[in-house]
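Questions regarding the structure given below will be posed in turn.
Here the complex is missing a single protein chain, while all its other protein chains stay put.
The letters A, B and C name the chains in turn, as written, and every chain counts its residues from 1.
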Amino acid sequence: MAQSKFEYTRKFEVEDKLLPNSWIVVRIDGKGFHKFSDTHGFSKPNEKPALDLMNKCACCVMNDFNEIILSYGQSDEYSFVFRPDTGVYSRRSSKIVTNISSLFASSYVFHWKEFFPEKDLIYPPAFDGRAVLYPTVKNLRDYLSWRQADCHINNLYNTVFWTLVNKGGMTNNAAQERLKGTLSGDKNEILFSEFGINYNKESMQYRKGTTIIKKKVEIPSENGAGGTKLRTKTFQLDCDIIGDEFWNENPHLVEAFKET
Amino acid sequence: MAQSKFEYTRKFEVEDKLLPNSWIVVRIDGKGFHKFSDTHGFSKPNEKPALDLMNKCACCVMNDFNEIILSYGQSDEYSFVFRPDTGVYSRRSSKIVTNISSLFASSYVFHWKEFFPEKDLIYPPAFDGRAVLYPTVKNLRDYLSWRQADCHINNLYNTVFWTLVNKGGMTNNAAQERLKGTLSGDKNEILFSEFGINYNKESMQYRKGTTIIKKKVEIPSENGAGGTKLRTKTFQLDCDIIGDEFWNENPHLVEAFKET
Amino acid sequence: MAQSKFEYTRKFEVEDKLLPNSWIVVRIDGKGFHKFSDTHGFSKPNEKPALDLMNKCACCVMNDFNEIILSYGQSDEYSFVFRPDTGVYSRRSSKIVTNISSLFASSYVFHWKEFFPEKDLIYPPAFDGRAVLYPTVKNLRDYLSWRQADCHINNLYNTVFWTLVNKGGMTNNAAQERLKGTLSGDKNEILFSEFGINYNKESMQYRKGTTIIKKKVEIPSENGAGGTKLRTKTFQLDCDIIGDEFWNENPHLVEAFKET
Partner (left out) sequence: MAQSKFEYTRKFEVEDKLLPNSWIVVRIDGKGFHKFSDTHGFSKPNEKPALDLMNKCACCVMNDFNEIILSYGQSDEYSFVFRPDTGVYSRRSSKIVTNISSLFASSYVFHWKEFFPEKDLIYPPAFDGRAVLYPTVKNLRDYLSWRQADCHINNLYNTVFWTLVNKGGMTNNAAQERLKGTLSGDKNEILFSEFGINYNKESMQYRKGTTIIKKKVEIPSENGAGGTKLRTKTFQLDCDIIGDEFWNENPHLVEAFKET
């Protein structure tokens, strides 16, 4: 069987290497997660085990790709930030995004039972993915701020909406009508004055999403001599990443890659 | 939280629409499946339940994407052929490949137990994916021939290699040395004269891989009036797809898309 | 001077190879040709020497790139059609389009005096260019039909507009108002009933644009023995290329590349 006469078809593949020396962000999004949430009876506005499972899958991805310096997730999406000098798969875009989205999806099924011991997975989910380049630390931080601001806006909306429905006895349509045109302040006010809920006391995980970073920490060395050694540990945070504080506290994330 | 001032980062995403009116082939490949096979104790040269599970996952993908007209799989890879006029996800390349590779991977975990009732999945697999365009039916058929010829070459090699090791008592190195430089005919001869194995009687599934197509078939209609109706059914085949016979028998696959 | 330590910057170049086995069309467009026409006092609606100069430049391009099988030009644009199997510059898109647009532009200046012996070129023009892929003959013909239909629509409009202005004594604004919302039939009628002009008798070159093809013709051989030999000649046509006639008369252009 003359393989060689067919092999020319390999030439139809196109090279899709990502520009060197730029931050690569891979963002994955759950496909049809509205329906997925309904089918699996997720609580509204947030199903904590589902968010924790997302975080678990993100950790699996970070474990496999050690050039990811930070991941940020909220709702059914996750962003993975690769060092600008990463050489993973020679920076081939489709290779990177498919490996990450497929590992994320298979991990989701694999770890489901740890988070939903009482609930069967009814069908396996898919996640789409894309790779985006950011040339500077400022662009990268603005991207992450965009996602965290999006988390805030959606979570505030969903919190009020489901409070109106679940506690206020409104229909979905009525709640939607009620919220049309309201600003952040209005929504906070509805929660507080009508339901006694202080939005700022809601769970940080819901309001801020989850940020996962690696950090070198000192641990006692095992030789019994009493010294310490450095070990890379993964930290899961639910803090603000828009302001400077987080970045000042974790200068190792981006400082080395700043232009000087 | 002024989302708008960060939203400019969305502009860094690039459009990756695939050329209209061309066949789109998405091929996925298992990541590190040598190790995956070893870890899970797969038989050599072929672990039938693993191949069947691959086929099951391909069916799941074809179910979700009804513009796939044919899929072809062998070993740890699968190719999905979309109609040239498909409009799926506006033909955005990364959207298509990530959805397919992640659904394939999550289905793999989801359906594992049906094929390996006695064996636990030790870790979730990843699959990389790529989209390739083929302008003509000839190019498309040559692509599929390339993959099936590759299946033949690898399976023949692996069959002899593992026969030498498992039945011939050779070490891996010795078997490898023995096969260096041999042609197809030599390999067939080794199998036949030394082990009484007629390669052409080996399972078609191993020698040809698996081709999945959809076909309209007549089924009795349910109203009891004795008539029939057309229903689309999925067929799993292990036939040759290099020659013309398969294509002549299934003209609906490509004829409508040929230039006239 | 250690060149090597800077050479890594070459890696930032991206590969931009065009899909194999597809028609490559390179279309160039004059940059700011409204202003260019005004500055050089071109007649309205058509300045024949300027169109002839465009055709001359197209011939220069076709001379340099023998895999161009057909060129079509109108107004300040020209389209060059490469055979689907062309290997020019390894099908690198930017290499192809820049070579063609720069050669076209430099030829424009070089040959200016042949077409405008009395008129000085006041400044050198630029032409932008792009490469577009068409997988099938039908797509390619539809592309060319699109350009020729565009030529018709613009030329009819411009012919009526400038007749209203130049012969009808209208201001530009009044002519524009008069034509707002008119269909082809209306425009033909204005020309005919008000100015006695039969649009269909206007120059084919203006109404149809110019199509340049190569054709093998028999010429007497030079050895005096009375035989003939084949020689490739360039033909400049101003015929319709939307209907089948042109293509039936010139089957050599595309037949060899049709799928069978």
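The criterion applied here is as follows: contacts are C-beta pairs under 8 Å (C-beta built on N, C-alpha and C of every residue); 3 or more make two chains touch, one makes a residue touch a chain.
As the structure is a prediction and not an experimental result, all values here were calculated from the model.
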Neighbouring displayed chains - absent chain, whole complex: A, B, C
Listed residues A:Asn139, A:Asn188 or A:Asn250, member touching the removed chain: A:Asn139
Residue of C:Lys31, C:Lys44, C:Arg178 or C:Lys258 in touch with the missing chain, whole complex considered: C:Lys31
Option from C:Ser71, C:Ser101, C:Asn188 or C:Asn250 whose C-beta touches the chain left out: C:Ser101
Contacts of chain B with the absent chain, listed as residue ranges: 11-12, 14-15, 17, 19-21
Touch list for chain C against the chain that is not drawn: 1-3, 5-10, 12-14, 28, 31, 60, 64, 93-95, 97-99, 101-110, 121, 123-134, 139, 142-143, 145-146, 149-150, 152-153, 184, 242
For chain A, the residues touching the chain missing from this view: 19-22, 84, 133, 135-139, 258-259
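FYI, only the chains that are shown with their structure count from here on.
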Remotest chain, chain B as reference, centres from CA atoms: C
Distance from chain B to chain A - Cα centre to Cα centre, in angstrom: 31
Geometric centre distance via CA averages, chain C-chain B, whole Å: 46
Gap in Å, rounded to a whole number, between the CA centres of chain C and chain A: 51
Residues of chain A engaged with two or more neighbouring chains: 12, 14
